[in-house]
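Here's a structure for you.
Missing here is one protein chain; the remaining ones are kept as they sit in the complex.
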Amino acid sequence: MKPFDYVRPASVAEAVAAAAQPGAVFLAAGTNLLDLMKGGVSRPDRLVDVTHLDGLDQIETLADGSVRIGALVSNADLAHDATFAKSYPAVAEALLSGASAQLRNAATVGGNLLQRTRCAYFYDTASRCNKREAGSGCDARDGENRSHAVLGWSESCIATHPSDFCVPLVALDAVVEIEGSNGRREIALDQLHRLPDDAPERESALEPGDLIVAVRLPPAARAFASHARYLKVRERTSYAFAIVSAAAALRIENGKIAEARLALGGVAAKPWRARAAEDVLRNVAPTADAFQEAAWRALEGAKPSGDNAFKIELARRIVVRALLLAAAGTPARIPALPASPFASISGAIHA
Amino acid sequence: MNHSISLTVNGARRDFVLDDPRVTLLDLLRERLHLTGTKKGCDRGQCGACTILVDGKRINSCLALAISHDGADILTIEGVARGDQLHPVQAAFIAHDGFQCGFCTPGQIMSAIGMMREGQTGNDPERVRECMSGNLCRCGAYAGIVDAVLDAQGQMDESNQRRSA
Partner (left out) sequence: MPELNLTSAPAHLRHGSNIGQPLTRRDGILKVTGQATYAADNHPPGMLFAVIAVSSIARGRVTSLNVAAAKRHPGVVDVMTPDHKPQLAIDPEIKTNPFVFRMEALHSNEVRYANQPIAVVIAETLEAATEGAALLAPRYETLPPLVGLDAGESFVPPVVGVGNPAENHRGDVEAGLASAEKRIDATYETPPQYHNAMEPHAIVVQWDGDRLSVDMPTQGLMLSLARIAELFGIAHDKIHIRSPFLGGGFGSKGLMGGPPVLGIMAAKLVGKPVKLVLRREQMYGPVGHRAPTRQRLRIGADGEGRLTALDHHARTVSSTFDDFYEPAADASHTLYAAPAIRTSHDAVRVNTGTPLFMRAPGEATGSITLESAIDEMAWACGMDPLAFRLKNYAEVEPMTGRPFSSKALRACYEQGAARFGWAKRLLQPRQMRDDAGLLVGWGMGTATFPALMFQAEARAAIRRDGSGVMEIGAHDMGQGAWTALAQIAADGLGLDVDRVEFKAGTSDLPDAGIAGGSAHTATAGAAIHSAGAAVIARLADLATNDERSPLFGAGNAGVIARDGRLIRRDDESRSESYSEILARAGVAEVEARGTGAPNPAAMEEYAMHAHGAVFAEVKVDPELGQVRVTRMVGAFAAGRIVNPRMVQSQLFGGMIWGMSFALHEEAITDRRSGRIMNANLGEYHIPVNADVPPFDVITVEEHDPHVNALGIKGVGEIGITGSAGAVANAVWHATGVRVRRFPIRIEELLTQL
């Protein structure tokens, strides 16, 4: 690990100023950053430790009914907040399907949003990677890439965003509150992560010094609570990143879908909101046929970036299943194996 | 640059000067405080051997900078037993053969204690398996680990009931 200056700012404004300088990065829990630093992937000159800042670790319900989650709330604390989990069950389920209990205890909401890809070529500093070193090339493109992107990728980068948490968040129109050099602003989470195009090194809409201070879910997000699920296919039962995942949330009125929300994880450089699929589900009955149609819409434009064509078909099937699960209703308690196809739930769900 | 930090480690306050901000909690414990019960299996948050409790919560100490945890209350495997009196989880690990080589064991035990404090699993073995999945065991002692956790949980619940009765 390269030597660095350690700075512990006393206020958000101080933090933003300290991090605006070249070579500076924010340190929250460090569960991703330290891993990257140990691997030589990230070699910052200055760590601006925001963990001691006051006021960023609250979960508040605002007057308009939205919920505001401080950036330093831990993944575990958020998932285990009974009120939050009841209102946004797919978010809680996604959180609990990510990483391990130890990592969830440490990792923060803000940090989760900004975690870096798991692309092995990004992590392997001897490989060429446009994300790690702009313009150096992409060794993943012709490499071992069965887990790489099938949507929104470019010739310069085929990496995926690994977060589970972001998938239901983006489906529920989460908003990110940012403190920057020019004060506070907010953007839709869907606008936070960038697709690679020809500049994969620019991963987000953040400017130097920008600090995510909170994530907000709008009042409408609560309306999906009774029909919201997250589903994640992985290579072992737990403690693994998604091959593909999906968050599905339905507002069902009089036997018809009034509104659907759908997003995919593990398929693109950002959590992938499938609006076209949502559109075809509006005002239709929650049937397997409708969900099949939605799945086709969700994956329109998908193409393999390598040895990963199976992910497109897998994604379609996950969409159908996640929608079926959502339609069947949110379980009273998050299953023992969160987001798993093996989650023990009653009743036949398979065709 | 030197940084003065203070930690409470297994109940005792420790003040010291850290000459290098790169030191993780794990390396601080092992190489500077010589508390070597906490193990380094991967150093990247992928195995759980370094699990300790920080302010009552289980975390991977390999991915935590010591300097950032100034003021924290730390519990390691060395601080779990009361003298010769083993913690119920420790005794249950022996009784159920919840380990073979023993290298992951301090992390497993700290994780189990942390999990019980989280109170999310009850006596459901499937939830215990899921919530202990952050601790790899290459010898494959998982069955004994789950039995040990459920047994210890049962014993502690019972003694808590007795106490409150």
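Letters are used for the chains, namely A and B, taken in the order the chains are written, and counting of residues starts over at 1 for each.
Criterion: contacts are C-beta pairs under 8 Å (C-beta built on N, C-alpha and C of every residue); 3 or more make two chains touch, one makes a residue touch a chain.
Predicted model, so just to flag it, every value in this text is computed and none were measured.
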Touching the absent chain when the full complex is considered, from B:68, B:120 or B:133: B:133
Residue touching the undisplayed chain, where the options are A:20, A:59 or A:120: A:120
Those residues of chain A which, in the complete complex, touch the missing chain: 1-3, 40, 118, 120-121, 124-127, 139, 142-144, 146, 233-240, 243, 310, 313-314, 317-318, 320-321, 337, 340-342, 344-351
Where the unshown chain meets chain B, residue by residue: 20, 22-23, 27, 30-31, 34-47, 49, 76-78, 80-81, 86, 90-91, 93-95, 97, 99-106, 109, 125-126, 128-130, 132-146
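Criterion: only the chains that are shown with their structure count from here on.
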Euclidean distance of C-alpha centroids - chain A vs chain B, Å: 29
Complex interface listing, chain B residues touching chain A: 1, 3, 20-22, 24, 43-45, 48, 51, 57-60, 62-65, 67-68, 111, 114-115, 118, 120, 124, 126-127, 129-135
Touch list for chain A against partner chain B, complex: 1, 3-6, 27, 29-31, 34-35, 38-39, 47, 49, 51, 76, 80, 99-103, 105-106, 237-239, 336-338, 344
